[in-house]
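Apart from one protein chain that is not included, each protein chain of the complex appears where it belongs.
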Amino acid sequence: MSEKIAHIEEHRDDEASKFGMWLFIFTELLLFGGLFLVYSIFRAQYPVSFHEGSLELSVTIGAINTVVLLFSSMTVAMALTAMQKNNQKLAMILIGITLFCAAVFMFNKYIEWGAKFHHGLYPGSELMHLLDRGHHLYFSLYFFMTGLHALHIIIGMTLLFVCLFKVKNASINNKDYVLLENGALYWHLVDLIWIFLFPLMYLIT
Amino acid sequence: MSNETDKIEYESFFDHKGKYKGILSWIMATDHKRIGLLYMYSIVTFFFVGAILGLLMRMELIAPGQTVMNAQTYNGIFTVHGIIMIFMVVIPGLSAIFGNFFLPIMIGAKDVAFPKLNRFSWWIFITGSIMAVASQFLKDGPPDTGWTFYAPYSTTTATNVIMATSAAFVLGFSSILTGLNFIVTIHQMRAPGMKFFNMPLFPWSLYATAWIQLLATPIIGITLMMLIAERLFGIGFFDPALGGDPLLYQHLFWIYSHPAVYVMVLPAMGAITEIIPTFCQRQIYGYKAIAISSLAIALVGFLVWGHHMYTSGMSEQARWFFSLLTFIVAVPSAIKVFNWISTMYKGSIDVKPPFLYALSFIFLFIIGGTTGLLLGSVATNVQVHDTSFVVAHFHYIIFGGMGFAFFAAIHYWLPKMYGRMYNLKRAYIAWGIVFVGFNLLYFPQFIIGIQGMPRRYFDYLPQFHVGQVFSTVGGFILFVGLVLMVYNLVMGVRKGEKAPANPWHGTTLEWTIPSPPPVENFDEAPEIMKNPYDYK
Partner (left out) sequence: MANNTTHTIEYTTLAKILLVLLFMTFLTIGITSYHLGSLTVTVALLIAGFKAFMVLTNFMHLKYESVLLRILVALVFVLFAVIVIITFIDYAFR
């Protein structure tokens, strides 16, 4: 076998690219995993306090956010289908809807956190430190976990914006859409984390 | 095969002219070989800084009482010594240097899967390193917590803990991305005909290592974030007054930091596994066992972290569990040692410097490993926890093990990387000084440790004085040996004789291409042998 190997610049491997994104997703799962570990330890130690803490959260807003995120997961998956079917316009609309949903989520988060801040409840506040142990841990976890999750929403939105532009200028197209696949995978990850965060933060009996 | 490639006119990767010129052609390089060398230059520099810090500690410990520095300074020095050595030297270590340089070549590929990501990994590595240095000089003074940053001291001490932990976080990212890159490279870019079990064992070790880097590092990432949040906002996870538990920090910390030691040692073992067959001109004994044992070490290594915490207040059941798993994880390592030694049986042995360092590795690793059993057993651990015994144990494993494997690897692969040979006689002399100095430095620490000498103490009782003096003398001898070793290698690179493509008669793919390698490694698709160690 003495064929010349293709020059480095022409190397394209979509399978490798997608595999790489999955590996990155593994790291994110374990990153949040550390927080879920802390959560599980403290919830086991302070079950009543955690329940009482969760009563301070709005299940309605939490549920809306869950629905919004699940819906956005569907729309970004649909965007990929659209791209595979060479429907550039539909793909852009669907990515746009996904981004809109993300914005709705962030707005709700702003409302929720705003309400807490308004009552003097924020990381490092005097009120926080006056709470008894279980409640303090609950709210520390609440802010940390939803905050880190919100940061990942922002990262996901950025990736999807990039995808939107690339679909527009056809650098993502029906022959080359691995970037959109990867952006969608990241978005699904953000949804996955929330699927666990919602019952664990909001629905504690 | 090797003689033909010596005479061909070709362009080595050093001479290749890309988009950038001068120093930019290095900083902007995406060629895995250049990136490997960039890591090497940075890591060797950081190693010597760390070594000098170590010598400063030895100077303080040469006599009881204050000798050359006060207690606060001493605490800062052992902290930064640990941060540099762990996060900037031994964790990137052989992976970043020899993995980057040789992984693609050994599997018949042109480069890693994501060359630009590889370059980004090195940039982040430098960024994190600068941050670590910055933590020494900013307003609040160098951290004095030890590289382990245990709460509650780390959450309250008024030093630059946030900068130092942020540095570790950034460095962790570099490690994760390298691991990611190597996993995809090994899965996707092996040359046609090279199945997993046709790969040489150094790539196998890099594969197992990459998984640990990928999966364990995020845990330290989130833990450091929690630590920073504690300092900034008092979130209370590790503060009993606020409902938290300091032990939880220790769990989280060691859930990463124990697997991290396998990140350090697995590539080292992989390099040794390449060197021994070459200098015995014999097939490696138990290829499959070594490959699988690398994966086994990676997996079981995730389950033993509590053996750092026997005296911390964990439950009795936890202590049983971790001790049992710790003894289990020793088994795959022992399998490797057995296989290395079996490879030598009836081999045609040639004790060149790489092999001499490899033999030293086995000897020193056995000492480190068996003393690890003493530490892994709960009852004996109580006596030696937090003493010099632990310090000696991990230096025998990391320095005697991984460090000597590093020296073996550089003596083995330098002729390939630079196309030049170093002076063999000087290499042997340097080895002798290094070996004597190393053992004189660390062996006494086992003894005074069992006798009760605590670690991280800048002062001590008079009964430990003699041992400390031997140790300090050993440290200086070791340093001289290291300087001579590096001098010899540098002289070899600059003025040494041209090295042929295969000076050691190895059988793996890197020896089939010219020294130094051409930019795209292979001009023709390489011929893949079913058995990578086919010595006739």
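As written, the chain order gives the labels A and B, with residue 1 at the start of each chain.
Just so it is clear, contacts are C-beta pairs under 8 Å (C-beta built on N, C-alpha and C of every residue); 3 or more make two chains touch, one makes a residue touch a chain.
This structure is a prediction, so every number in the text was calculated from the model and none was measured.
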item: Missing chain: touched chains present in the view; value: A, B
item: Selected from B:Met131, B:Leu215, B:Met344 or B:Ala405 as touching the chain missing from the view; value: B:Leu215
item: Residue, one of A:Val48, A:Val67 or A:Leu130, that touches the chain absent here; value: A:Val67
item: Touch list for chain A against the chain that is not drawn; value: 11-15, 18-19, 22, 26, 29-30, 33, 36-37, 40-41, 44-45, 59, 63, 66-67, 70-71, 73-74, 77-78, 80-81, 84-85, 175-178, 181, 184-185, 188, 191-192, 195-196, 198-200, 203-205
item: Interface with the unshown chain - residue positions in chain B; value: 187, 215, 247, 251, 255, 302-303, 306, 313-318, 321
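Heads up, the rule we're going with is that only the chains that are shown with their structure count from here on.
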item: Chain centre separation (chain A, chain B; CA means) in Å; value: 35
item: Footprint of chain B on chain A - complex, ascending; value: 1-5, 7-8, 11, 13, 15-16, 19-20, 23-24, 26-28, 30-35, 37-38, 41-42, 45-46, 123-124, 128-129, 132-134, 136-137, 140, 143-144, 148
item: Chain A-facing residues of chain B, complex; value: 110-111, 113-115, 117, 176, 180-181, 183-184, 187-189, 192, 214-219, 221-223, 225-226, 229, 232-237, 242-245, 248, 252, 255, 520, 522, 524-525, 527
